[in-house]
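Note that this complex is displayed minus one protein chain, with the remaining chains in position.
Entry: chain A
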Amino acid sequence: MDAKALSRHGVRRWTALLTTGLVAFAGLTACGSPGAGETAAGGAPADGPVEVDFWGWVPGLEDLVETWNADNPDIQVSFHRMTGDDGQKVQAAVDAGTGPDLVQLSTHDLPDYVINGRVQDITEHVAEHEADYTAASWASVSFDGRVYGVPQGIGPSGMMYRTDILQEHGIPVPTTWDEYLEAARALQAADPDAYIANLSPGEIGQWVQEVQQAEGSWFGIDGDAWTVGINDEASMLVAERWQTLLDEDLVTTELMWTPEYWARVNAGDIATISYAAWFPTALAENAADTSGLWRVAAMPTNAGSDNQGDSGGAAVVVLDGAESAAAAAEFASWLNGSDETQEALITEGGLFPSTVNGLDSPALLEEQEFFGGQAINEVYIESAGNTPATWTEGPNWGTAQTAVLDEFAEVVGGSQTFAEALDNAQAATVDDLEARGLTVNE
């Protein structure tokens, strides 16, 4: 590490402490540890196992780590569970020099991590495994021909729906967004307590999957410049759809994941939930009383298109400061790509695989009791095949996401429209990119 990089690291470290308001003692540890880590990195220990710190959120990772540790005495992995995509925590930890070696990260965040040097280029360690992964997922971890992570699951879209509610009112399962609007109106007319959907102003994935379905993208690359498309044509189409549903009071607007939200799902207030392949596991866990009442169909489509969407995938990345990138990458490749792990990742983890062997795994087509014995992944496999390759990840996902969600809250609050919200978020995102010195084609 050269002097400039070192001092930048130091400045970032202090800022992270100051501005996130970490307590004083965290400050002491943050000051102490990087020095020790750096000297150790110089002379990798010849004796004793290499230790790899791994943070992740997929259910069941503990058991897989244990299996690996038993079989690989040379590389011992210690696992720390995160509650979810803990973007803030990971970034602060890396900048403070107290980050893990290996972390599960949303691929939306990856370009920012690459630009700011928070992840290591692991091309030489993982390139040989490229054929084990789907082309789209491998592309999501590659920038400028270099590979920065090992794909771990994607999020193809589907629509979970309550068979009992739709049947009770004689409403057919909507297959297009036009039918969806009709179903929404019919449902409200039949039962004022029942809504076709919940529009969560805090859940970016549900928005992104529909933007992608309409072949839009928040970011794009035009030569040596970024383009920003938060208010692109596709997004405006989605905006119009939800504006109508919102204006006609056909949807609830609870924040997803809150007790309030799950209470309404359990009460049968919400008839459909369009979301990624990993959501059914969460639904089964939080709405156990509604077991057997749900089925999964494809997310409604736009006129004249079979497109589905994807709310975003994840990858396991080797962070800046990891002592042995080779060992960390070796474990990550085994965890995500080996035949040994696919079944556990699919059944326990609820992951939709980004691996070739995972897609072939019989575990994927298991029938699910919660969904009345339906092999729900048949729907998601087809959805993954119908996802257009138009989405590009961009360098300031965090800012863009925060801007969009803050604006959406005002839409749900009734003080502006979705179209206005998207224009505001577009402007904020472009401003932020330009303030970082990046080139933006407007």
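Points to keep in mind about this one:
We take it that contacts are C-beta pairs under 8 Å (C-beta built on N, C-alpha and C of every residue); 3 or more make two chains touch, one makes a residue touch a chain; residues count from 1.
To be clear about the criterion, contacts and distances are computed from a predicted model.
Entry comment: the absent subunit's protein name, as recorded by UniProt, is "Sugar ABC transporter permease", drawn from "DNA-directed RNA polymerase subunit alpha", "Aspartate carbamoyltransferase", "Tobe domain protein" or "Sugar ABC transporter permease". The residue from A:Thr67, A:Thr176, A:Ser338 or A:Thr402 that touches the chain not shown here is A:Thr402.
Contact with the chain that does not appear here is found for just one residue of A:Met82, A:Ala139 or A:Leu255, A:Leu255. Across the entire complex, the residue among A:Ala225, A:Ala288, A:Leu365 or A:Ala389 in touch with the chain not shown is A:Ala225. Touching the chain that is not shown, out of A:Val114, A:Ile270, A:Ala344 or A:Leu364: A:Val114 (per the contact rule at the top). Against the chain not displayed here, chain A makes contact via residues 4, 8, 11-12, 14-21, 24, 27, 87-88, 91-92, 95, 111-112, 114-117, 143-144, 201-202, 221, 224-226, 253, 255, 257-260, 263-264, 267, 395-396, 398-399, 401-402, 405-406, 408-410, 412-413, 415, 432, 435-439.
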